[in-house]
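Just one protein chain is left out here, and the rest sit where they should.
Take a look at subunit A:
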Amino acid sequence: MADGMGIPARQPAVPRLRRSRGRDPLGLRRALSDRLLPALVAAMALLAALALAGSRGAAELTARWEGGAAAAMTVQLPANAGAARLARGLAALEAMPEVTRAQPMDQARMAALLRPWLGEAPAMALPVVIELQLAGLPVAPEALARRIAAAVPGASVESHGVWVARLVALARSLQAVALAALALVAGIAAAVVAVAVRAGIAARREAIAILHDLGATDADIAGRFAQRAGWLVAAGAAAGTLLAVPVLAGFADLAAPLLGGQPAESMLDWPWTSLPWEALAPLPLLAAGLGWLTAQVTVRRWLRRLP
């Protein structure tokens, strides 16, 4: 009979410090180490934050400039042009295929616009300004301007709106590129997590098999990996996002003049509060979710080979 049986042995001291270890039967703290994965994820979170902020900035510029592009072209007739000449000009402009609408600017509105410079009752007659709405952005605005000048004698054509519209189009494609970069970074992050988890599985193959044979469910085993991966990714993503903040504030400072502001004198005056915090703050959380999900899928797929 076993020595231990029947002997009224004193209650053995239950070890306390091993407790945390017992909670990690797969040894994931070493198999999924806290070095490489968070570092890689931090780098990717930095890129993601830049892409995200870039997309936000481009959207902001777009919204700001779009107003200026509404009248892509204006045609100016001399002040002494009579109603008949205006009507002929409008007809000629509307006949052009590129033009969807030609409308003379309201004299009262123009007077209001010019009031700061010319006073309440301008002594001089104001020129007649026709705003053009174009069907699309002209490929060659200069050529269009020349044709308009030929069609409407004495007219001068202003096409700065075309350039604004081009900038808007550029900003829009930048936005699209930034979002694509974001998606790419997310995909690479998921791939990195999957590789790390597979390496962890390979390192703990025997421990996984033992847990499985002791009656652990797939959900249990996958959950252990997913929890560890989720934490590591969250930590890495938080670090990467924090690193991105000063970079973004610097960019925002550089962009300030484009948004009608002034560059700051010192870093303290950088537009910290205007950063897209509502987009940056959830980044670590979203990354953690991505890492968790990737680990779940990776481990569960692997476990299907066990009976």
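By definition in this document, a contact is a pair of C-beta atoms (placed from the backbone, for glycine too) under 8 Å apart; a residue touches a chain by one contact, two chains touch by 3 or more; residues count from 1.
The rule is short, and it goes like this: contacts and distances are computed from a predicted model.
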**Report entry** Protein name as given in UniProt for the chain not displayed, "Ion-translocating oxidoreductase complex subunit D", "Rieske family ferredoxin", "ATP-binding cassette domain-containing protein" or "Acyl carrier protein"
**Finding:** "ATP-binding cassette domain-containing protein"
Query raised in the report: Among A:106, A:142, A:213 or A:269, which one is in touch with the chain left out?
Result: A:213
Query raised in the report: At which residues does subunit A meet the chain that is not included here?
Result: 1-5, 9, 11-15, 18-19, 21-23, 25, 27, 30, 206-207, 210-211, 213-218, 220, 304-307
